[in-house]
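Take this structure, written in structure tokens, and hold onto it; I'll ask about it next.
As you look at this complex, bear in mind that one protein chain is not there, while each of the others sits in place.
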Amino acid sequence: MSTVLLGLGLVVGLAMVGAAALALVTRSTVTAVLAAGLVSLLASVLFVVLAAPDVAMTEAAIGSGLTTFLFFFVMGRIRREGAK
Amino acid sequence: MAQIALATGFVLILAGIYGALTNRDILRMIVAFTIADTGVNVVLVAVGFLPGRTAPILDAAVPVAQAAERIIDPVPQALVLTAIVIGLGITALMLAYAYRLFRLRGSLDISNFTELKW
């Protein structure tokens, strides 16, 4: 394990913890959903560093892509119904 | 490396559980659950990681004869692969129920749903 990869892992891990904290403390739900998607995206980078490319692909496509849009679809439905 | 990922995953699980227990908004609780889900996946992959080895794919860089000395544990990866897919299914189910609850009360605040409270 070279020092570069170790540093990359450290930075990504810290960024994930920061994004998770942001998702918990922010007041806006949209920001929280986006921060959770960011946690997933950074997790897929961490999986590549951990020599798991299969898992990284799945996490990038499903965890950060489809999940975020599911949240936005439901939030859009709720907003449309709440507005009328 | 494995220790860093392990610590990150555990912190994410704790943050997710704390957020799911303290938030009042149902959507925010679901967001916290997805964070805890990601944390569990990171911990599982980190446990399968062995230092100085490479991904479990046999090619020119990893000949079959030396595979057992060169690759990391493939079993946790297969496990996490299925866990991610099921995680999306669980999130979608929770969101559908959240929408139903919103239709019922016109609100997403968990303190408005007191039927099962004691």
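Chains: A and B, in written order; residue numbering restarts at 1 for each.
Definition applied: contacts are C-beta pairs under 8 Å (C-beta built on N, C-alpha and C of every residue); 3 or more make two chains touch, one makes a residue touch a chain.
By definition in this document, contacts and distances are computed from a predicted model.
**Student:** Pick, from "Transport permease protein", "Multicomponent Na+:H+ antiporter subunit B", "Indolepyruvate oxidoreductase subunit beta family protein" or "RNA polymerase sigma-70 factor (ECF subfamily)", the protein name that UniProt gives for the chain of this complex that is not shown.
**Tutor:** Cross-referencing UniProt, the chain left out corresponds to "Multicomponent Na+:H+ antiporter subunit B".
**Student:** Sort through A:A19, A:L42 or A:L70 and give me the one touching the missing partner chain.
**Tutor:** A:L70
**Student:** For chain A, enumerate the residues touching the unshown chain of the complex.
**Tutor:** The list for chain A reads 53-54, 56-58, 61-62, 65-66, 69-70, 73-74, 76-77, 80-81, 84.
**Student:** Applying the definition given at the start, please give the residues of chain B touching the unseen chain.
**Tutor:** Chain B touches the missing chain through residues 2-3, 6-7, 10, 13-14, 17-18, 21-22, 47, 49-51, 55-59, 64, 67-68, 71, 73-75, 77-78, 81-82, 85-86, 88-90, 92-93, 95-97, 99-100, 103.
Simple rule for what comes next: only the chains that are shown with their structure count from here on.
**Student:** Roughly how far is chain A from chain B, centre to centre by C-alpha average, rounded to an integer in Å?
**Tutor:** It comes to 11 Å between the two C-alpha centres.
**Student:** Which positions of chain A touch chain B when the two form their complex?
**Tutor:** 1, 5-6, 9-10, 13, 16-17, 20-21, 23-24, 29, 32-33, 36, 39-40, 43, 46-47, 49-55, 58-59, 62-63, 66-67, 70-71, 74-75, 77-78, 81-82
**Student:** Please name which positions on chain B make contact with chain A in the complex.
**Tutor:** Within the complex, chain B touches chain A at residues 1-2, 4-5, 7-8, 11-12, 15-16, 18-19, 23, 25, 27-28, 30-32, 34-35, 38, 41-42, 45-46, 48-49, 51-55, 57, 72, 77, 80-81, 84-85, 87-88, 91-92, 95-96, 98-99, 102-103, 106, 108.
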